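Omission of a single protein chain aside, the complex is shown with its protein chains in their original locations.
Chain IDs A and B follow the sequence of writing; residue 1 opens each chain.
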Amino acid sequence: MTLATVTAVVAVALGGLIGPVILVTVAVLGPALAAGVAGSLIRTTLLLSLPIAISAVLVNLFFFPGGQTVLLQIGPITATAEGLGFALEILARILAISGAITLFYLTTRPGDLVVDLEHRGVSARVAFVANASVQTVPTMVERAGQITAAQRARGLDTEGSVWKRVKGLIPIVAPAVLGSIAEIEERTMALEARGFTRPGRRTLLWHPPDSGAQAIARWLLLAGGVAIVVARAAGWLPWLG
Amino acid sequence: MLALESVTYRYAGALRPSLREVSLTLSEGEVVGLAGPSESGKTTLCLVASGLAPRTVGGTLTGRLLLDGDDAAPLAIHQLAGRIGIAFANPATQLSGVADTVYEEIAFGPMNLGLPRDDVIRRTDDALATLRIEALASRHPARLSGGQQQLVAIAGLLALRPELLVLDEPTAQLDPAGSRMVADALARLADGGASILIAEQKTDLLAEICRRVVVLADGAVALEGPAAEVLADPRLEALRVAAPADVRLSRAADVARLPAAQRERLRGAVGS
Partner (left out) sequence: MLVRWIAALVTFAVVAAAGVAIAGGVPEAGQADPITFAFQQVANVLALILGIALLAAIAVYLLLERIQTGANASITTQFTTRTLILMPVAIALNIILGQTVAAALKIPIYLDSIGTILVGVLAGPIAGAATGFLANILWAYVIPPPFQYPPAAAFAIVAAVIGLMAGMAGGLGFLRPRLNRPVGQLVAGGVITAAVIGGLAYLAYLGYTAILGDTNLTPSSDNAIFVILGWVALGLVVATVVGLFALLIFRRDLTATYVVLTGMTTGIVAALISAPIAAGVFGGVTGAGTDFLVAAFRQGGADIEAATLGQGLISDPIDKITTFFVVYLIVSAMARRTVARFPQGEQLLPEGEEPAESGQLEGATA
């Protein structure tokens, strides 16, 4: 249910565009408080948005073309009020999106999501790729860490100038990548020997519970999201813009 | 139950065949060992017996593979999956990569076969119990030791309730503790009447659990017979196969002309 909620929220966030401040409060903080994850939510969202936010604010604050009302002047660069306004709008939008996604991440385990999708008819192969991808990222990072340690023991210099660091990446990245690829043959054999290629659906041990109320809520959210996007495109709700 | 009739197999793009006119029979409940130096065809034989060669790995097969008397050629690999289980030397690459717990990992095979949910659960529980790894059920497969992972892999095969287990050097990449764990588990399986074809360079394991041993050289059968006989055969060294430790010690004791009582003690100390 959370999945559908969040997806819909994000869609609205993109479509609603300006005035997503309201959005953030209602659709993100509200459910977050209800689910008890508000603290982590705020922290994680801010962390996630920080790089984008800084870039966005700086770029738009200083480089907004056509800005008239000058706020600040640092040498050749001027900060304009229009730029500030635009920057804040972008910031709010970013917060809405990041917040929604973070809410999703905090309340849903990715494995559960994939199981749910498979339960509803997504092919077992897609589910496999999704699950395996999520597990492979930490595995590969760990492997890179092990290789780094091994290479350091052999005298690889990983500190120092940027150029040295870039050069030092290759003896780490290459074995990690090639090692993962070399395993593919063995893993293919193991999987096929366990019936992976059997056509048709496979048995699932469990699936996330659902209820009628949740299904209705999902449809409403979806409909609401679409409605808002259409309204915006048609120019019916200028006060939100 | 499983029979290879004059099987010659060549990998795709290879100049020479890896198996030459190999014939082999396995009866139900038999534990057969496969010995031989590297590149002698042990792995290839395992792949052919399980059907992976040529289905998954390509290549050309001449001769026949018979399963319960029927030619296995028209069967697809997923149909063979429920009848023959194969395990390899590297414990980590046999993990499905999609299971968060050992339980789900073992259930992976039955789930793929589309069996009813209760069946899947029962088979998984049975496999855990047979290998005595119930304690590992909720652990994450990637964080286990090599020996534990290998046991999970074998459990995953047992959950498929195969007629035959093919094991390609299962202890080759394990440390001594892991090897011991797996060896004990296999011994119990053998005692329980499982049909196993096990390839190993370490002939000690074969001496422990096999009733018959086949020695391969250069893709063809060089020796075949009851385990004790074959493993004590003096021609083993010429075939580049290391005899089991107790055989070697016996020979050394013979050469040193130790009295019988000391020889017995030596054998007892070695035959663990």
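Just so it is clear, a contact is a pair of C-beta atoms (placed from the backbone, for glycine too) under 8 Å apart; a residue touches a chain by one contact, two chains touch by 3 or more.
If you're wondering where the values come from, they're calculated on a predicted model, not measured in any experiment.
Visitor: Quick one: which of B:18, B:40, B:56 or B:171 touches the chain that's been left out?
Guide: B:56
Visitor: Can you list where subunit B touches the absent chain?
Guide: 8, 11-13, 54-63, 73, 97
Visitor: Just the residue numbers, please: which parts of subunit A touch the chain that's not shown?
Guide: 14-15, 17-18, 44, 47-48, 51-52, 55-56, 58-60, 62-65, 86, 89-90, 94, 97-98, 101, 104-105, 110, 113, 125-126, 128-130, 132-137, 139-141, 144, 162-163, 166, 174, 177-178, 180-182, 184-185, 187-188, 191-192, 196-197, 232-233, 235, 241
Note that in this section only the chains that are shown with their structure count from here on.
Visitor: Measuring centre to centre with CA averages, how many angstrom lie between subunit A and subunit B?
Guide: Measuring from centre to centre gives 45 Å for this pair.
Visitor: Enumerate the contact residues on subunit B facing subunit A in the complex.
Guide: 47, 50, 52, 55-57, 76-78, 81-82, 85-86, 88, 90, 93-94, 96-98, 100, 104, 107-117, 120-121, 142, 153, 156-157, 160
Visitor: Using the touch definition from the top, list the residues of subunit A that touch subunit B in their complex.
Guide: Contacts found on subunit A: 111, 124, 127-128, 131-132, 135-136, 139, 183, 185-198, 200-205.
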